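In what follows, a structure is listed as structure tokens, so that the remarks can point back to it.
A single protein chain has been omitted; all remaining protein chains appear in their positions.
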Amino acid sequence: MTVRAAVAGASGYAGGEVLRLLLQHPGVEIGALTAGSNAGQRLGALQPHLLPLADRVLAATTAEVLAGHDVVFLALPHGQSAAVAEQLGDGVLVVDMGADFRLADAADWERFYGSPHAGTWPYGLPELPGARAGLAGARRVAVPGCYPTAVSLALAPAYAARLAEPEAVVVAASGTSGAGKAAKPHLLGSEVMGSMSPYGVGGLHRHTPEMIQNLSAAAGERVTVSFTPTLAPMPRGILATSSARARPGVDAESLREVYEKAYADEPFVHLLPEGQWPATGAVHGSNTAQLQVAYDEAAGRIVVISAIDNLTKGTAGGAVQSMNLALGLPETSGLPATGIAP
Amino acid sequence: MTVRAAVAGASGYAGGEVLRLLLQHPGVEIGALTAGSNAGQRLGALQPHLLPLADRVLAATTAEVLAGHDVVFLALPHGQSAAVAEQLGDGVLVVDMGADFRLADAADWERFYGSPHAGTWPYGLPELPGARAGLAGARRVAVPGCYPTAVSLALAPAYAARLAEPEAVVVAASGTSGAGKAAKPHLLGSEVMGSMSPYGVGGLHRHTPEMIQNLSAAAGERVTVSFTPTLAPMPRGILATSSARARPGVDAESLREVYEKAYADEPFVHLLPEGQWPATGAVHGSNTAQLQVAYDEAAGRIVVISAIDNLTKGTAGGAVQSMNLALGLPETSGLPATGIAP
Amino acid sequence: MTVRAAVAGASGYAGGEVLRLLLQHPGVEIGALTAGSNAGQRLGALQPHLLPLADRVLAATTAEVLAGHDVVFLALPHGQSAAVAEQLGDGVLVVDMGADFRLADAADWERFYGSPHAGTWPYGLPELPGARAGLAGARRVAVPGCYPTAVSLALAPAYAARLAEPEAVVVAASGTSGAGKAAKPHLLGSEVMGSMSPYGVGGLHRHTPEMIQNLSAAAGERVTVSFTPTLAPMPRGILATSSARARPGVDAESLREVYEKAYADEPFVHLLPEGQWPATGAVHGSNTAQLQVAYDEAAGRIVVISAIDNLTKGTAGGAVQSMNLALGLPETSGLPATGIAP
Partner (left out) sequence: MTVRAAVAGASGYAGGEVLRLLLQHPGVEIGALTAGSNAGQRLGALQPHLLPLADRVLAATTAEVLAGHDVVFLALPHGQSAAVAEQLGDGVLVVDMGADFRLADAADWERFYGSPHAGTWPYGLPELPGARAGLAGARRVAVPGCYPTAVSLALAPAYAARLAEPEAVVVAASGTSGAGKAAKPHLLGSEVMGSMSPYGVGGLHRHTPEMIQNLSAAAGERVTVSFTPTLAPMPRGILATSSARARPGVDAESLREVYEKAYADEPFVHLLPEGQWPATGAVHGSNTAQLQVAYDEAAGRIVVISAIDNLTKGTAGGAVQSMNLALGLPETSGLPATGIAP
């Protein structure tokens, strides 16, 4: 059986990455490709790295064009997914790489996104407790945000094992592709090369409630998250430093054991051997999350470092992994565990 | 049938890249991995991006360890390949990613490399006229240098069609991985980021005689090459600007036609549509060479731009492509035509 | 005496750089700062590195605001300088960092810029033969383009000494600031980091006629230039490789002698010792041009490498150096010969 896939928003970074992965997926045939303002253009002019699709012409994003596929990936601006999904009907698997259906709490959504809440779909981070089961056979999937992917993988085991106090502090560095392909002055190469800067400081970033949702679920109690995202001079990758006060009795061994157990069978989450630390360069283009844990005795804190490729595991890889689970394909199909380095 | 492959020099950049490609090759099983000073280490500590091989331990490079494979890839310092190859015997395909067997002229070899000439093996650039036939069934392959790959693909069609005077001028920018993984002060990140610099100016670079050899063969006459390599602040990629005076009668249309015809059936050489220019970022991690041609009427010159990934098409991809041809496998097996961007 | 300076276009890269230099100029007081669409904003929001001027508010660019200064620096889009200069009158020194008054040939101007020729002003590259005299006491100065600065310094001595055939081949890499601060998708950090690409190939770049003009003047005959500019993943710097066939009798010694003599007394052009090569990283933020020459005997070509900071010696440094000469100030005032590295 070959799955026929359409991609809405094929000219952007998330759309391009999902196409890169689908091109190497043995069970997928690429169908309609659509775009907003880039409709009518050759894909080769916009995504020159996707050589096998260079001569495809982008259609306008409409339900008509997207209908008739087994799966539709949505890489649309926030707020546009609901209308498209509704028109596609329940027979089609819709995988939304946008934020619209990630949050369970309508008030959170409205506070951070400023528009009415569209609903909540099964959450596409299968490595979270219980999530894999919720994806099997799903017809709708909300792919997690890139930062929440890195941070939830980092801290969920500690919270699930009750090792950490419910006040997490997270500082993460992201490559510039996380900010998208729309041309803005502060994202110019001249501005970002050689410079690091923060944004959304003080709890303002939209991914904060999503982290809180995931970590609170793991902890079984409300967890607060102080989250500071920073922009790093690299095109891809997220390096997250996540920490929390250790509960009494935690030590380095027990901490490591919890993480070894949590991810022993996960194909895409790799706890590094002791003494080796994650690097975004080691997961460039791969669906792997690298993790390492430390117990800082003097400060009394658990520190977890996680590295992912924001466009692969953090977006399009998570989307394809979720599709595989939803359609009953092998979970790892089309998903590289190997990165490109140097 | 599964081909069993060994890699000598698995801890360096060329060795790591050939492993990355072999991991996705449907007909290859990865056997022995060897190294020089890194023997005894886990591959995961040296090539953390090659997750499926992380627990492999590197053996010392000896003929005993390398024996018993169908193909052995050599990523060794110059001058060491001959001894290893000799011990392996004729039953094994040996693909040398070093320079030892590239040059036909012993005097050229000695002038540029300062050691006795080891010999000449079939040349692993199948897109050159006649080269593909020479690779079928070969037991030894000399993989071209990265710069000669970019430059020969750029100018061979013009010379083969007698469009250009036999004095080529080439300026190329390379990513730092071309300089290898040995730690040298001028290759520190602090030194290379934000800076471009030349080296080997004035005909001193060792790839110069290899370019001359290839272009002269295409032209049917001796071609001189003024070659200036530069180091660019990026890990991978070569962008080569190759030009030569046009012969009388050349115009933009006839020039383009020659290139369209030369590469019409090549899976890994892509002449871009008019108006679009190569970028190394578009071939990152792919085995594709992007080309574009221009005729500068005012200056009377043919200008060809080529972009490759120095480690893929320029080294390890060329090696795997050659292996495929030598062993009668599909030429494109294991070789991505798709890059990773951004 | 303190010179009062105004800067029109203070929110862009050229305007910002001229302000950086003027801030350290002992004889200059900074007066009006103007902008186009950024008028009304604090400079600190747009140029946060210029801390001493952070609280200045940008005025709209009008002759009224710019009047009453001793010198006005224009960093305006092409075609806007003439009107402003006219209104300022002859009592004010006007230093134009745009292209409007660089070319002597009206037909060249119209072919490359597509608008009527505004005229020709004294050319602000004092290191060219005769240029310094033309700047003394000037009331109008046309600052050279960044590429022509790098290339003219590289080849003018060879042409003036009749060492080279009149067909130059130039390939240059520029940092992204050369493309300005307007947000365009291909200049996003995500696109430029890790990638090199050419543009304006085949004689199309607007700086080509300016190079031809300068080199032809030095040679005393018409010189053709095949020019290929490339965009490099760095914010600043130009590395130019300029070459030409050597005339009979040239050798390495005579070549070097000519360059030693040409620049012996120049404060801002530095011929490196033999064996050392220019790097843009070594002139970051400095007004120095680094040069090195080679004679490639096998190819019969003179190869000259030059490195400048495109915003300093290539734009704003050249502007301040010209102002110094025009106003009779010490030529080196306010101009760093020292770069920032690493």
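Per-chain numbering from 1; labels A, B and C assigned in written order.
Just so it is clear, a residue touches a chain if its C-beta (ideal position, glycine included) is under 8 Å from a C-beta of that chain, and two chains touch if they have at least 3 such contacts.
Here the structure is a predicted model, which means the values were calculated and not measured.
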item: Shown chains touched by the chain that is not drawn here; value: A, B, C
item: Selected from A:Val7, A:Ala173 or A:Ala262 as touching the chain missing from the view; value: A:Ala173
item: Sole residue of C:Ser286, C:Ser306 or C:Ser333 that reaches the chain not shown, by the stated touch rule; value: C:Ser286
item: Where the missing chain touches subunit A, by residue; value: 167, 169, 171, 173, 188, 190-199, 201-203, 208, 224-226, 228, 230, 232-237, 239, 241, 243, 245, 277-282, 284, 292, 294-301, 303, 305, 307, 342
item: In subunit B, positions touching the absent partner; value: 13, 175-177, 179, 181-185, 187-194, 233-235
item: Hidden partner interface residues of subunit C, rising order; value: 13, 16, 20, 23-24, 42, 44-45, 47-52, 54, 176-177, 193-194, 235-236, 270, 272-273, 276, 279, 281-286, 288, 290, 336-342
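By our rule, only the chains that are shown with their structure count from here on.
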item: Interface sides of subunit B and subunit C: same vs different residues, half threshold; value: same
item: Distance from subunit C to subunit B - Cα centre to Cα centre, in angstrom; value: 37
item: Per-residue multi-chain contacts in subunit B, two or more chains; value: 193-194, 235-236, 279, 281-282, 284, 342
